[in-house]
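So, chain A:
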Amino acid sequence: MTKIFSPLGRTMQRRDFLKVAGASAAVAALPAAVRGAEPVKVLLWSWVPDLQLQVDMFNAAHPGIKIELVNAGQGDPEYQAVRAGLQAGSGLPDVVQIEYQHLESFRQLDAFADMGQYANAHKAAFPEATWKQVAKGDVVNAMPQDTGPMAMLYRKDIFDKHGITPPTTWAEFADAAKKVHAADPNVFITDALFSSGDWVTALLWPMGWKPVSRDGDKLVININDKIAKDFAAYWQELITAGVIETKPGFNNEWYSGLDTGRYATWLTAGWGPVFLTSFAKTSAGQWRAADLPQWDTSKFATGNWGGSSLAVMKATQHLPEAAEVAIWLCTDPEATKLYTTKQFFFPCTSALLSSPEWAGNKMDFYGGQAVNEVFAKSANAVTPFEWSPFQSFLYQSMSDEFGASIGGKGTLSDAFDRIQDAVVTYAKEQGFTVA
Partner candidate 1 sequence: MTDVAIRSLNKTFGALEIIPDLNLNVPDGSFTVLVGPSGCGKSTLLRMIAGLEQPTRGSIAIGGTDVTYEEPSKRGISMVFQSYALFPHMTVGQNIDFGMRIAKVPKEEREKKVAYAAGVLKLEKLLDRKPSALSGGQRQRVAIGRSIVRDPKVFLFDEPLSNLDAALRGQMRVELAELHQRLKATMIYVTHDQVEAMTLADQIVVMNAGRIEQIGDPLSLYEKPETEFVATFIGSPKMNLIKTADTQAMGVATIGIRPEHLEVCDAGKWSAVVRVVEKLGNEAIAYLDSEVGDLTLRLVGTPALKPGDQLRMSPRDGHVHYFDQHGRRMAGPSS
Partner candidate 2 sequence: MTATTDIATFIAAKRRRSEQRRSRIMLTLLLSLFLLYSFMPLAYLVLSATKTNGDLFTTFGFGFGTEFNLWQNLRDLLARDNGVFMRWMFNSLLYSTVAGLGAAILATAAGYALAKFKFVGRNLIFALVLGAVMIPQTALVVPTFLLLALSGLSDNPLGVILPSMISPIGVYLMRVYMEQGLDNELLDAARIEGAGEFVIFRAIVLPLVAPGMVTVALLSFVGTWNNYFLPLIVLRSPQYQPITVGLATWYQLAQQGGGGGQVLFSIIITGALVSIIPVIIVFLLLQRFWQGGLTAGAIK
């Protein structure tokens, strides 16, 4: 049985937990006097659907702590509430869900507590790249809840029809793009989501792109470096050739496009496979997963798209309890497993990634392929990445400028130049010293 070392020094075994969970109603009914004191209330902001399940499990297992779960909005709305709370100095939760790319922005605002003393013990439970997202050395601000390592989902039927083998390199991908579109002008190898900064970042990531990094007190901004220019040139060629589409994703058109065979691949993250099954009804059974195409086949590298973490706010009055909430919700075997079956999260603990139950799950939608294995492999190949301290602004600039270039204003390469300029200006305005 897996043992969990909690910051409160309580050790609990799974069997014990199940017992407690089974008697959860009884526990909840226990008067406070029995437990000695009122439970410490920990306010948790999260938009994870049905998280109440895990919260109930936690509360049942921790008589001294009571999580109050509030959905304060998904992504940006929640962040705005956090920023407002930081400005006002009140109205903040104890634990808050933050996507990895925004952790650095909130670190810049000095929003988080360091829960390293409790969390470092769990370092080994996660792949290295994942842990590096939440920790800086021994300083730990958040616990990883789910991730999104990149791979490629593709339509086997379309590739077979046109005699294409799934591309393993980007060069092959470009050839396949031209081939498939030439064979059927209504089919594109993919819809490149250039209006989504996070998608572009996920693809630039394994190339070693370092858009904004710190050098001591200085900020090094290299958005339009050689890596970016190579990347831009590659995609620009496909765009100019008209063999890919560049429409915004995640709208009705795009969903239909994936389902009806307009797009032969979807370059997506670990949460993609289950997500695809939720809408692609007519193409079920035709999809397969493959590794993300590589620039350099000698060292397999991927990036991450999406996923989030639970951070502990500096303002919390109950650091040990808040840390316990974040740690337990991200490490408890039952709770984390439930993410994969109930919320369909891509897991981030090494234990789950390697569990045969999850990784070996053969899905009919993917023709019986164990697609999770592909993504689990990717999860362990994600390279380290550094986020900017103003990721919202960077994403927005990317979205605006890539959008403009898709819309006819210059090339992607020009867009990278414009983003570089905008970010440098913004960083200086924000008081950073730009190297």
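As a selection rule, all candidates are chains of the complex that A comes from, given by their letters.
Descriptive notes on the structure:
Everything that follows uses one rule, which is that contacts are C-beta pairs under 8 Å (C-beta built on N, C-alpha and C of every residue); 3 or more make two chains touch, one makes a residue touch a chain; residues count from 1.
No experiment lies behind these values; they were computed from the predicted model shown.
One candidate among 1 or 2 touches chain A in this complex; it is 2, while the rest do not.
The touching residues of chain A, counted against candidate 2 in their complex, run 47-49, 70-75, 77-78, 80-81, 84-85, 87-88, 90-91, 99, 146, 148, 193, 196, 198-199, 249-253, 255-256, 259-260, 269-271, 275, 278-279, 281-282, 305-308, 345-346.
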